[in-house]
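Omission of a single protein chain aside, the complex is shown with its protein chains in their original locations.
Up next is chain A:
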């Protein structure tokens, strides 16, 4: 197929420029940038990137905290026709280094936080691993670090962006070209890279355009980190409509109703754990969020109680529960909340995930690996499916062939409910859980904990509490101060993945297969958390 701009993910921003050139495309605190300004700046940066990389358009990492530069950086990478890899400067450097290597990053856009981290990322890892092959012993990594202190770092070639070198228009792309790469947790302790093509994204956003009625007057919340794919929904739904994406800082939760009203926010999207947080901080009274037109939740199970309370607080909004793994392009199913109907068909008090997106087929796999009629592992095939992980070894067991088609195995157990193809979420099949939207492979945490001095073995379990899913750890060995766990985990795991409870055991309970019985441990953790939960809910002490 011919390369085009229309089908490109960044074609949505171009559409926003046409619809509302003077509107703010993004607001972060007191900073903002209009569509026109962002478009011009991204063309300048894109031109600079293309001149700097050895094999254009390449893969561009955006290593920046929330700020105008992070958003324009993503746009500039796409305008260059490159694949963008959003990276989080707060992530452990060892993890970011692995991601950069896996993605084959050919250039970086950074702010001060990212710029300050680069020397550590470019140094060999503790295990001697290099970040990536720069293409020769004398090669340097091109880095565009606008607004950062002058000078450079060893191994870095600082890119200078000159207005004279701006592209005249965004570069065209082919539908099969990867628009972005995001990483999900891997059981081996190695994050798995998921490339999503412009074609997959185009299908996804066409469906969103049909389903919703966003306009240039809308203001979208931006609660998600940019390396989490729900942020792509915020940005490209807003930008395709000429609307504004507004960063919601943690402090905004202090008085969310005031923040929403002052900023004339109309579209809310967050993980369900935002709801108990807002409730605890007193912002969830009925009618407290009257300006919202749409309320979306995704990333973990949404309870009917939380949905009902949010709906009461935001009575003028349509509330939807969205579902989908990164491998299926942001979200692949949706359920529109209708208080009585939804609660009536819900399973275990959890809001259904609804119908699978148009243009896709799905099937359910039973425990025996055969097709199941009503309940089983959800497998999906269609245009939003990734072409496979960056490392083909990661594909093993994640895809299944059936009827001469490839299906992605979500690892989620679902049940058919109602008459019109809706699905209820029942739980995970494997040891993967979701904490505040992050997919976490529990063995990855176990692996990290076994690296702590004194720990013989460790088992992490997920526990459902009033404030969402929490992680608890049982370990064997000698008593380890919690601060030692904290230090060790911080070097390998993002903050959202860190367990909050640690208990020592003399030995782990075993099941009939002589394997550690995670079910028994989970039940014990639930029991202990019920007993120790006080008003703050998250203090625990090491016990034996």
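Heads up, the rule we're going with is that a residue touches a chain if its C-beta (ideal position, glycine included) is under 8 Å from a C-beta of that chain, and two chains touch if they have at least 3 such contacts; residues count from 1.
Heads up, the rule we're going with is that contacts and distances are computed from a predicted model.
**Student:** What is the protein name, per UniProt, of the chain that does not appear here: "Branched-chain amino acid ABC transporter permease", "MxaA protein", "Acyl carrier protein" or "Nitrite/sulfite reductase"?
**Tutor:** The UniProt record for the chain left out of view names it "Acyl carrier protein".
**Student:** Looking beyond the chains shown, say which of A:69, A:501 or A:524 touches the absent one.
**Tutor:** Of the candidates A:69, A:501 or A:524, A:501 is in touch with the missing chain.
**Student:** Which residue from A:212, A:253 or A:399 sits in contact with the chain not drawn here?
**Tutor:** A:253
**Student:** With respect to the chain omitted from the figure, which of A:315, A:481 or A:519 is a touching residue?
**Tutor:** Among A:315, A:481 or A:519, only A:481 touches the chain that is not shown.
**Student:** Counting contacts across the full complex, list the positions on chain A that touch the omitted chain.
**Tutor:** Its contact residues with the unshown chain are 250-251, 253-254, 277, 280-282, 481-483, 485-487, 490, 495, 498, 500-501, 534-542.
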